[in-house]
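So that we are looking at the same thing, I have put the structure below in structure tokens.
Apart from one protein chain that is not included, each protein chain of the complex appears where it belongs.
Per-chain numbering from 1; labels A and B assigned in written order.
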Amino acid sequence: MLLQHAATAGAHPLEGTVASYLWLLPLLPLLGFVLNGLLSLTSAFHLGPDDPSADHGTGSHPVAHDETGGGAHGDDHHAVQRHRYAGLVSLIGPGVLIAAFGLALAIFLAMRGLGEMHAPFVQRYFSWMTVGDLVLDASFQLDQLSMVMVLIITGVGALIHLFSVGYMRDDPGYPRYFAYLNLFVFFMLVLVLGANYPILFIGWEGVGLCSYLLIGFWFSEKANADAGKKAFIVNRIGDFGFLIAMFMLFANLGRLDFLGVNATAGQLQFGGVVVTAICLFIFLGCAGKSAQIPLYVWLPDAMAGPTPVSALIHAATMVTAGVYLIARSNVLFSMAPAAGLTVVLIGGLTAVFAASIGLKQWDIKKVLAYSTVSQLGYMFVGVGSGAYVAGVFHLMTHAFFKALLFLGSGSVIYAMHAAYHATHSHEDAQDMRNMGGMKKYMPVTWVLMWAATLAIAGVPPFAGFFSKDEILGSVFLRASHSTLADAHWLGIPGSYILYLVYVIGLAAAFMTAVYMTRMMIYTFHGPNRTGEKEREHLREAPWIMTGPLVVLGVLSVIGGWFNIPAALPVGPIGALDRWLEPVVGESALRAAGGTLPEATHSLEYSLIAVAIVIALAGIGFAFARLKPQRLLPKAQAPAEHGFGRVLENKYYVDEAYDAAVVQPVVDVSRGLLWRGIDVGVIDRLTRLIVQSKDDDAAPGAVPMGGWVTRAVGYLGSQLQSGRVGTYAWVLVVGVLFVLGAFSFR
Amino acid sequence: MLAESLFFSAVLFTIGVVGVLTRRNAIIVFMCVELMLNAVNLTFVAFARVYGVAGQVFVFFVMTVAAAEAAVGLAIIIALFRHKQTVDLSNINLLKG
Partner (left out) sequence: MRDFLLSIGYNYWILPTLLALPLLGALLVLFTGRRGAEGEDEVASGAARGPRVLATAVFALEFVLSLGLWWAFDPTFDGWQHSFDRAWIPSWGIRFTLGLDGISLMMVLLTTFIMLLASYGSFTSIRRKTRAYYALLLVLTTGMLGVFMALDLFLFYVMWEAMLIPMYFIVGIWGGERRIYASLKFFIYTMLGSLLMLVGIVYLGTHQPLTTVNGVLTAVPNFSYEAALNTAQFTQRGALWLFGAFFLAFAVKVPMFPLHTWLPDAHVEAPTAGSVVLASIMLKLGTFGFLRLAVPLFPTAAMHPAVRTTVLVLAVIGIVYGALVSLVQPDFKKLVAYSSVSHLGFVMLGIFALTVQSVQGALMVMINHGLSTGALFFLIGMIYERRHTRLIESYGGIARVVPMFAALLTLVTFSSIGVPGTNGFIGEFLVLIGAFRTTPVLSLIATTTVITSAAYLLWAIQRILFNALDKRENEHVPDLNRRELILMAPLVAGIIWLGVYPAPVLRRMEVSAEKFVRHVESKSAVRTAARER
């Protein structure tokens, strides 16, 4: 392994510090994966017989799983006693994450200590794919942006690992779970640390792979396995776009490393077809990974996985990879205002679309899933409009409060599960109609969830307020002062689009406040609908689970204080702005048209006021209109009708996709391509040649040839009669023939 | 003189050929073969009358060969008869292949 550093002008100041252990950062969770994976396999694996074709059943073992009932037909969900290696795994799994977080923190402090760091710190390990003029190294790049991501991944990740120790404690697949989770963190770190697009792509697909494995973790249920498969395939549609973008980059710039691309991007024409196409294809990839329209459909289904997985992958990290990618490609996007408008528009539409669906979901995790899709839309509005810092800021705060929301709901589900298990009930533990009044049984969780709800709704001084306000404010200002505003989107002036998105954003903010409050009211307030007998089993989750919640709660409160806008001089103004400036500053300026849009303090105050009013109005609206006491438990709940039903069924988008895309592809493949062409046409032609006589069909050309040959041979064999007289005749005829030939020369 | 002798030989030869081709009894075939050979002898003698004694010398060769061939051939027929109890040529196809 060669450690070579990008020599810009001499060695990088971070060289020789703890940052030279950058490679250890992803390697720690990878080690965790290997260890946990071995523990999982060795405990489940029984060596088979030497001759498997021999009569089996004599020496084979029963199905390896839990000891109680459930048998081969039960699910892989419930066990009576903990996994044999659970203790060891509980040390390794979260342990590597905590170690990684510690290392990340140390590296962060080293970076802080430098003061200004203008060039990224690149470590090249070995040559990966060098073919002709394509030079791809396995190398990592550390700059301010990747540092932010690394801290979020390892920090929030460590908390979620700790939570999982409690949440998954009785699961028979405990080591396998942590193996997958560790592998996920490994890939996610590769994603954010990669120094070129293909290395990023390794992480990109790798997290998709882990998502597949984790969503389908309890794979005995077909629905879970289906969800995992759907996630991977829809992601792949996005990956297709990402690949095309990479191909175009290489074809036009000849480089695929970030430093190289950023340096040579200037060769492309500003706002031209090439750079716009590249950015649009990149965004296609983001739409897949970060669940934007039209590729968001996998995320709600992904809730089939364990709740900590939903927290880590589908809230804090994997889904934010798309936002990271655009922030990383800021140079390209700042050169393509039309692409930026597309991103902003789709982000805004997704935000409001998903929020509307969240209004009518009953499964607590589904509400959060659609909320995530919606908030991701906000992030894309931010990075799409050139406000890269705003987008990343919201990514950060969202990681805190969304993880908290998911883990909190996980605690609630954990309690509900325990309750139903104790009474042997089979009711849905995730449906809010079966909850209610939980604040009495889980007060700590209740408080923390409210902190997160206020954060997501955008109530100051909670985290979400600052980030959401910054995004909306940026869009509003850029609507009159940016290259996007000057550009056109399908003929429509960019400024219209941006103002429209601003309004949509406000609508989505209102809906966010409403559905989140709705969730809180139905879950924690009002009367309890879980059932008489179950009620006595409802209690707060153990401290291994509630502890991380507290930490996240604190972060949800103070997380927004990292980037206080100038209009509110109460604390570190624009800390994140300054931190990310070397990475995105230049592009932000370019996207804004040369100078950053300025706002008078009065305009700023009014924007802030609007945001606060909307948030409070939403909360108030929810409290006023929703009557938890009128709810019935899921089993007895009446069906929705009207537009509510449309919302509850997510606008029937999945059904539409199935009918318009999936079924036709399968049907055409089966009917036309396979049966029609392969068997019908090609094989029929083949049979013309090959078909032998013993089948019912007419013989083909080759056997016919054989038959003809045999016939001719038969005729010839008649000459060999064995009778002397015949031979004599032949002799005479021959002599006459020869004589005649000589005579009649 | 020569022409008449040659004509006579030709007739005898032809009779012999027809006999070989059409007769079924192996002994008769052999007699016809002898007839052919003697016809050839006559031809040689006729020509010797005109062109010198070499023709008559040749007759001796032919008669020797005819005798040897008759002996061997009859021996084959006897062996064949012992095996197949018949000398009918139309039924003997041991060489069929």
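Here is the rule we use: a contact is a pair of C-beta atoms (placed from the backbone, for glycine too) under 8 Å apart; a residue touches a chain by one contact, two chains touch by 3 or more.
No experiment lies behind these values; they were computed from the predicted model shown.
Using the touch definition from the header, name the shown chains in contact with the chain that isn't displayed.
Looking at the entire complex, the absent chain's contacts are A.
Determine which one of A:236, A:535 or A:578 touches the chain that has been left out.
Checking the options A:236, A:535 or A:578, the one contacting the hidden chain is A:236.
Which residue from A:29, A:206 or A:628 sits in contact with the chain not drawn here?
Counting the whole complex, the residue in contact with the absent chain is A:206.
Just name the one of A:109, A:668, A:712 or A:733 that touches the chain not displayed here.
Checking each option in A:109, A:668, A:712 or A:733, the one touching the absent chain turns out to be A:668.
Could you list which residues of chain A touch the chain missing from the display?
Counting only chain A, the missing chain is touched by 41, 44-54, 56-57, 59-65, 72-73, 76, 126-134, 138, 198, 201-202, 204-206, 209, 212-213, 216, 219-222, 225-226, 229, 232-233, 236-237, 239-240, 243-244, 246-248, 250-251, 665-666, 668-670, 673-674, 677-678, 682-683, 686, 689-690, 692, 702.
Here is the rule we go by: only the chains that are shown with their structure count from here on.
Please tell me the distance, in whole Å, between the geometric centres of chain A and chain B computed from their C-alpha atoms.
106
Which part of chain B faces chain A closely enough to touch in the complex?
Counting only chain B, the residues touching chain A are 17, 20-21, 89-90, 92-97.
Which of the residues in chain A come into contact with chain B in the complex?
Within the complex, chain A contacts chain B at residues 717, 720-725, 728-729, 732.
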